[in-house]
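For this view, one protein chain was removed and the others were kept in their places.
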Amino acid sequence: PLASQKEVHSTSDEIVEIHANVDDQSGEGLGYAIERLMTAGAYDAYFTPIFMKKNRPAYQVTVITTSAKLQAMVDLLMTHTTTFGVRWATMKRATLPRTFKTVTTEFGEVTLKIGTFNAQQKVTVEYDSAAALADSHHVSLDAVRRVALLAYDKEDGMN
Amino acid sequence: PLASQKEVHSTSDEIVEIHANVDDQSGEGLGYAIERLMTAGAYDAYFTPIFMKKNRPAYQVTVITTSAKLQAMVDLLMTHTTTFGVRWATMKRATLPRTFKTVTTEFGEVTLKIGTFNAQQKVTVEYDSAAALADSHHVSLDAVRRVALLAYDKEDGMN
Amino acid sequence: PLASQKEVHSTSDEIVEIHANVDDQSGEGLGYAIERLMTAGAYDAYFTPIFMKKNRPAYQVTVITTSAKLQAMVDLLMTHTTTFGVRWATMKRATLPRTFKTVTTEFGEVTLKIGTFNAQQKVTVEYDSAAALADSHHVSLDAVRRVALLAYDKEDGMN
Amino acid sequence: PLASQKEVHSTSDEIVEIHANVDDQSGEGLGYAIERLMTAGAYDAYFTPIFMKKNRPAYQVTVITTSAKLQAMVDLLMTHTTTFGVRWATMKRATLPRTFKTVTTEFGEVTLKIGTFNAQQKVTVEYDSAAALADSHHVSLDAVRRVALLAYDKEDGMN
Amino acid sequence: PLASQKEVHSTSDEIVEIHANVDDQSGEGLGYAIERLMTAGAYDAYFTPIFMKKNRPAYQVTVITTSAKLQAMVDLLMTHTTTFGVRWATMKRATLPRTFKTVTTEFGEVTLKIGTFNAQQKVTVEYDSAAALADSHHVSLDAVRRVALLAYDKEDGMN
Partner (left out) sequence: PLASQKEVHSTSDEIVEIHANVDDQSGEGLGYAIERLMTAGAYDAYFTPIFMKKNRPAYQVTVITTSAKLQAMVDLLMTHTTTFGVRWATMKRATLPRTFKTVTTEFGEVTLKIGTFNAQQKVTVEYDSAAALADSHHVSLDAVRRVALLAYDKEDGMN
């Protein structure tokens, strides 16, 4: 196991889930909006396809954020989408404690995110580090992910 | 069995399937477009949610029509959607021979569409006649459908 | 700026979001249900495609309403969908203050909805007035929308 | 009407709705996860297609459960999906009182679920009993459903 | 590299893609239909959520099959869905040559499917063998997949 890994238990906190329904804005405008929301620090911002009255294919925009950032996110939704109203509720949240670790592969260094849950480890390859290597070496993202997980397993893994 | 029912075998003909991807028009405008397409005689016109580059949620518009109406449908798509291009292909089609029959229920008369396939009958309640009765009697569409199928089964049905 | 426009700040109130999952009713029946819900005064009613156990493609029905109308909406869902259970939660809501204004275009009069947010105005073309003109003049909804926004900008707009 | 039917009014209780967004796991892994969740007693577990940042098509996993099973369901989500965090909220719920009844059809015995809502009955054919007969008699599920509803209507029905 | 692996080039053949739009059948019935289609040897059968006229959320059923099985698949669609018409077209297809290999893991034996593309190998863990081990050892499917890929990489892999 990882010596440097902070072994804490699952924490429980709160997030705010904001919804807005949009049927009078194009996907192009919505794609721009999501970038503004993510740049401003939303935990997540995404679209769900929905079907509304009068045969309208539409999207529900959802933003996951903290209560501290609620007002800023509502402002961004009012500015960057065509909606005249947004709604939100507080939800409980549980997250895994996590550490980060860098492994060396034939393509270069890759960062892994390692969560601890019960006795098990949960390992995820960080997208940005893997995508950069996939780009420069002309291989698929999955090829980089696979060698990174292999490197991790050889070093610290399930042995 | 229905005396009046034309017992022919499944016929095979051709239709044209037209696709356009739209990421710069609102759902409101698309809902308007589908009405124009259906009014002009499309067999069907519908939206499929798709996800495109630059985080854009979008819709693929599909129109099912005949080769005789292809040009008119392309014109409607060019007029009523924001697309600068549409694509289409011819497909084979098989349809069931069908007859129509009216049954009397406690709510009023309902029209049924009856298809013949192998030895089996395929019975569908026509939406418009059933919806009108559901409206006027303040019951659900499914309640009307159910009594209509019951009336059919009592008269001609599976006995 | 609009002299007649009521300049109030964003208000905060509450709505109720009701969910029901439906995997044993057809789209035809669901389309009928949404009309009943909207006619009864739901703020919004819409479908989200979901995928359930046993390979079942299904729909989540969502209704946005007030707590005063909650019971009536639950009754409609129980009557017009096949669901045996619905769930709901209260959510906070923020809406923009809005005024309505009519502009004259080459196609006729169009109603605009104008929201105020920070120093900016948010202008939306009311669907029904624009769709009626698009129908009678055989142009696209977007063509009507565009001349209506142009008329607004010339009169009061961003000059 | 059914003598044996327990005529109680709609009850109101609470459920928990859990959400997790997953963009780094395959559909194959998610399909496995839903089986584990349903086997462990979730009322429902399903996927909603969502569209996220960086052009990522993804899925929101939702679990409907009781507060008593919340921790067990969160554990299953942490184990069987790649998510590092889940969120949940409590919702009110109303369900119809229901009874079960068996009817005899030409294909065999079929179980019906019968809800009571206002003066109306709501009848659903239980999937497992109907699917077994459809399998063994090589007919469609809808054919079995239809004769089962017909048998019910003849015995106790809307007469 | 795998000695036993048949190194053939990508082959090009033809498949038939069949479409049917269904708006008057429930998800439950559609879930049953897909099982009948897969059991009868469809390469694939799946649902796409679509949005149709009259506010109808619906599904497009697609079947991928050979021209030899076209008639049988059309028959199954006519029998097990409510559609009165299906359409199809022939498409070209390219598939990777593939071999199968069994590796031994701490959980038991897992089957891998190995494709060859250019100089690269493409390795997939066969679902059924991995799901059985995940079930019996109470771990996630991804945990089994990961040790299986690790075992493969140690034996034959990218070294």
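Chains here go by letter, A, B, C, D and E, matching the order in which they are written, and residues are numbered from 1 within each.
The criterion applied here is as follows: a residue touches a chain if its C-beta (ideal position, glycine included) is under 8 Å from a C-beta of that chain, and two chains touch if they have at least 3 such contacts.
Everything numeric in this text was worked out from a predicted model, so none of it was measured.
Of the listed residues C:39, C:71, C:104 or C:120, the one in contact with the hidden chain in the full complex is C:120.
Of the listed residues D:35, D:75 or D:135, the one in contact with the hidden chain in the full complex is D:35. Residue in contact with the omitted chain (choice from D:18, D:58, D:77 or D:134): D:58. Within the full complex, the residue among C:21, C:55 or C:129 touching the omitted chain is C:55.
Although one chain is hidden here, its contacts on chain B can still be listed: residues 19, 21, 24, 48-54, 58, 60, 74-75, 78-79, 82, 84-89. Where chain E meets the omitted chain, the residues involved are 10, 15, 17, 34-35, 38, 44-49, 62, 64, 89-96, 98, 113, 115, 117-118, 120, 122, 124, 127. Of the residues in chain A, those that touch the hidden partner chain are 25, 28-29, 32-33, 49, 79-80, 82, 127, 131, 134, 139-142, 145.
Criterion: only the chains that are shown with their structure count from here on.
By residue number, the contact pairs of A-D overlap by more than half with those of exactly one pair in B-C, A-C or D-E, and this pair is A-C. Computed centre separation for the pair chain B/chain D is 28 angstrom, with centres defined by C-alpha atoms. Listed for chain B are residues 25, 28, 34-35, 47, 49, 52, 54-55, 57, 82, 120, 127, 139, each touching two or more other chains.
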